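Only a single protein chain was left out; the remaining protein chains are all shown in position.
Each chain carries a letter (A, B and C) given by its place in the written order, and its residues are counted from 1.
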Amino acid sequence: MLVVMQAHATEEQVRAVCEKIESLGYRPHAIPGAQRTAIGITGNQGAVQAGGLDELPGVAEVIRVSKPYKLVSRDVKEENSVIKFSNSSVGGRELAIMAGPCAIESREQAFAVAAVVQKAGAQFFRGGAYKPRTSPYTFQGLGLEALKIMAEVRERFGLKIVTEAIDNESLELVEEYADIIQIGARNMQNFSLLKRAGKAKKPVLLKRGMAATLEEFLMAAEYLMSEGNYNVILCERGVRTFADHCRNTLDLSVVPAVQRLSHLPILVDPSHGTGKRDKVLPLSRAAVAVGADGLLIEVHHDPDRALSDGMQSIYPEQFDELMTEIRQMASILQRSVPQPASSAQTATVR
Amino acid sequence: MLVVMQAHATEEQVRAVCEKIESLGYRPHAIPGAQRTAIGITGNQGAVQAGGLDELPGVAEVIRVSKPYKLVSRDVKEENSVIKFSNSSVGGRELAIMAGPCAIESREQAFAVAAVVQKAGAQFFRGGAYKPRTSPYTFQGLGLEALKIMAEVRERFGLKIVTEAIDNESLELVEEYADIIQIGARNMQNFSLLKRAGKAKKPVLLKRGMAATLEEFLMAAEYLMSEGNYNVILCERGVRTFADHCRNTLDLSVVPAVQRLSHLPILVDPSHGTGKRDKVLPLSRAAVAVGADGLLIEVHHDPDRALSDGMQSIYPEQFDELMTEIRQMASILQRSVPQPASSAQTATVR
Amino acid sequence: MLVVMQAHATEEQVRAVCEKIESLGYRPHAIPGAQRTAIGITGNQGAVQAGGLDELPGVAEVIRVSKPYKLVSRDVKEENSVIKFSNSSVGGRELAIMAGPCAIESREQAFAVAAVVQKAGAQFFRGGAYKPRTSPYTFQGLGLEALKIMAEVRERFGLKIVTEAIDNESLELVEEYADIIQIGARNMQNFSLLKRAGKAKKPVLLKRGMAATLEEFLMAAEYLMSEGNYNVILCERGVRTFADHCRNTLDLSVVPAVQRLSHLPILVDPSHGTGKRDKVLPLSRAAVAVGADGLLIEVHHDPDRALSDGMQSIYPEQFDELMTEIRQMASILQRSVPQPASSAQTATVR
Partner (left out) sequence: MLVVMQAHATEEQVRAVCEKIESLGYRPHAIPGAQRTAIGITGNQGAVQAGGLDELPGVAEVIRVSKPYKLVSRDVKEENSVIKFSNSSVGGRELAIMAGPCAIESREQAFAVAAVVQKAGAQFFRGGAYKPRTSPYTFQGLGLEALKIMAEVRERFGLKIVTEAIDNESLELVEEYADIIQIGARNMQNFSLLKRAGKAKKPVLLKRGMAATLEEFLMAAEYLMSEGNYNVILCERGVRTFADHCRNTLDLSVVPAVQRLSHLPILVDPSHGTGKRDKVLPLSRAAVAVGADGLLIEVHHDPDRALSDGMQSIYPEQFDELMTEIRQMASILQRSVPQPASSAQTATVR
């Protein structure tokens, strides 16, 4: 259920409605919009008993929601959510470019790749510290050591850090060291982890599961928001089908589908979405063209020696080309991609 | 098996090799390239017995092909195939835009839609005469009457005509009246129809089946080429997956995958690929961005009253917008989309 | 729309209703049931105008049908349809076992396999004369020659013949020589072929398409019935999914799902459904256990030298074992499988 406040409702009136909701045994989520504040009600297992909410001062309307998701819905918040960082944002006019190696392998490797992506204009550095690997016998990531290396990368290159948490323990550390907590596709319905991430102080990047319908994807985001973390970024990364020419089938139609139903930003990961280096550029262009709010790209300075997923990591010069191409694409759609750092700027950062 | 001729091989030498191949009981397909001529050998059911082909004058190399497709392969022809029409082409620098109603309903409707798409710059008019419909009780198309209407459309608007053939009988008529014979997704493995279309004098537009792998798609094209029709245009139109937010899942990654393996042009049909009007524009942009050689778009001047597939047909003004957007997109990729017909030009055509 | 006649309605009354329906411009399908006759009305493209049908003598009820299929539905005919042959049937208490080689390769091969399957108890011989092959360069079947060999098999072994038609031309011949016309999975939505088969005098075995939903499967059967051929046998043969341990994923749940909605019999083909010899026996048992009305099994006396699909053909001794196992299974479900032919019987046939 949703309580929509009048345009001129005071903060005090909003607070009074929230208190009333709590007194009924539910949980209020006041979400301010450009025009009006909407208050989502969660915590109910059946129908909410309205209990006279519509008669409180400042209340414009009480809406019964039939869709299973509430807080992620445009019904609750009409304008796009923009997740803000000190010098960048996700969901605004500027596309968010998150790039880096599949896994952090060493300080040298991380710095080498970070220099490449920062120079080309990326605002975020992605790198795996905890790797969910199909086999127990393959490289599982450097863990805390990788987190510390990435914290250094932030200092040195001014890039925000995105990295995956795979359980409550790693989430605690990721929350401490990184700027964005990634929940991977295999954990999209790890509801226990979602609840924990929903209590985190940092934004969450939620990847779509390999066999997740749009509704399940949005419901996973609802888990995060229902715990109070409203800074959720969605990410399409390919779904599993019979098609065998790529590792996954990148479902770009989910981007406008999400944007129709939800106010949350959505990125696309063409690296995992295709699993093939030579498909990353064309699908990156397509992702921008379809309207994605940004990209997640695997870049490695020496992909042929990468400890994981080397086959899908692109070379530094390919990343430069990619940035140039999507910069032009973006401008057609009245969006932008940051310019490459000039030698001067690069020097300053260093 | 492939016989690659030397760069300076004479026509006579090529002919001699072809005759030798025939004398061995196989079928030669001489396909001239920019640098050299390659001769594909088909008609064998097991391994070809080379029979001294590599010793004939002008032969550079005899290559055993391990992939099941031959004539569609870049091994046979390195440069892109361009299918030429009197005033346009498919597979060249200029994108091919094929637009029109799902089904031809009347002369008035066809002319109304043709005027819209021609004015916006489309070079091809698509419309269904024979409709493969899931139910025997729904509108099955006007048949020959529709073909005649489309022939009038060509005269009046200078648009080339694309329409589907569903069996040998309709193929005969489509071959007579239209410029491109469409083989629909449901008939992609109707091998009997493919063989007949392979003997047709007109180019064939082959749509990917709903559950076809890339290899099966290329093998269906191979059926057409093995009968001597080298003017084949491929078209991605969505595959069937668990995802339920669109009618199909448009697999844009197949575009670069086809382009890597085959010299044939490939279009994208975002109308069937999504089944939803509001997804056609974003996915059209994405298709151009990924590198498709053109688009197949359903346009209706009054989609809400269309006799079939109205839900996915876009409005005239949306088509104008689409053309404007992809024109800009194309230029980034060093490709082009025809300019809208000026009033003057439109008048001339009339 | 359905007209349900009263239990005691006379043939004359039924005829009068049919004539009335025709006079309204529709097509009547009188389908006698155990208790009552139901008359399906097709030929309408929108809602049928009832035109006073409910006031005719003998009419019990006029039912508006909301599902897209009518004639295949249990609403039209409550009891199971049983397709009868001179000495066997499909859809009755006795399971129908159709066995034989993927393709007819020679008279010797056909007779060798027929002897095996007849001896083990099969009532039907299946063999390909026209093979829909993915590649134009592989064995496409012996055509008419194979049909003639199978006609001999019928004479010699008393087995009914099932074979696939792939276009109107081959259908004409299959209708002449065989007892059951098979429409393959790749042609399940070849509506032109379905219409022609709907006019045939012989029963049709319709295989489910590789990506066909239950509704599409039933609608394909509706095409056959709407043309007047009420002897339709359905067959599940595996669908296409991401799973790669078998060639297809055999969807046994479709058997009870069909049986709930339709009166038509449904068989299972575990040979194509799995594509692997060692999976045929366990899945055959499962198909009988789930309630299928019979099996379609590829058997070859020398599978390792088969010209097509040898990998999935079972050996003669495996077929004996299969028959023994399903005979026991069937009895638990109050169904039966014919006993192996005794030497005496076998001699008689010869």
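List of remarks:
We take it that contacts are C-beta pairs under 8 Å (C-beta built on N, C-alpha and C of every residue); 3 or more make two chains touch, one makes a residue touch a chain.
Please read these numbers as outputs of a predicted model, since none were measured by experiment.
When the full complex is taken into account, the listed residue touching the unshown chain is C:L283, out of C:L283, C:L296, C:I314 or C:A341.
When the missing chain is restored to the complex, the residue among A:Q123, A:N190 or A:Q312 that touches it is A:N190. Only one residue from A:S23, A:S86, A:S135 or A:Q334 touches the chain missing from this view: A:S135. Note on the undisplayed chain: of the listed residues C:A112, C:A257 or C:M311, the one touching it is C:A257.
Seen from chain C, the chain kept out of the figure touches residues 211, 213-214, 239, 241-246, 249-257, 260, 273-274, 278-279, 282-283, 285-291, 325, 328-329, 332-333.
Taking the whole complex into account, chain B touches the unshown chain at residues 240-242.
Listed for chain A, the residues touching the missing chain in the whole complex are 42-45, 68-69, 132-139, 166-170, 186-187, 189-193, 195, 209-211, 215-216, 219, 222-223, 226-227, 239-240.
Rule of thumb we're sticking to: only the chains that are shown with their structure count from here on.
Averaged C-alpha coordinates give centres for chain B and chain C that are 35 Å from one another. Put simply, the C-alpha centre of chain A and that of chain B have 38 angstrom between them. Shared contact sites, meaning residues of chain C that touch two or more other chains, fall at 240.
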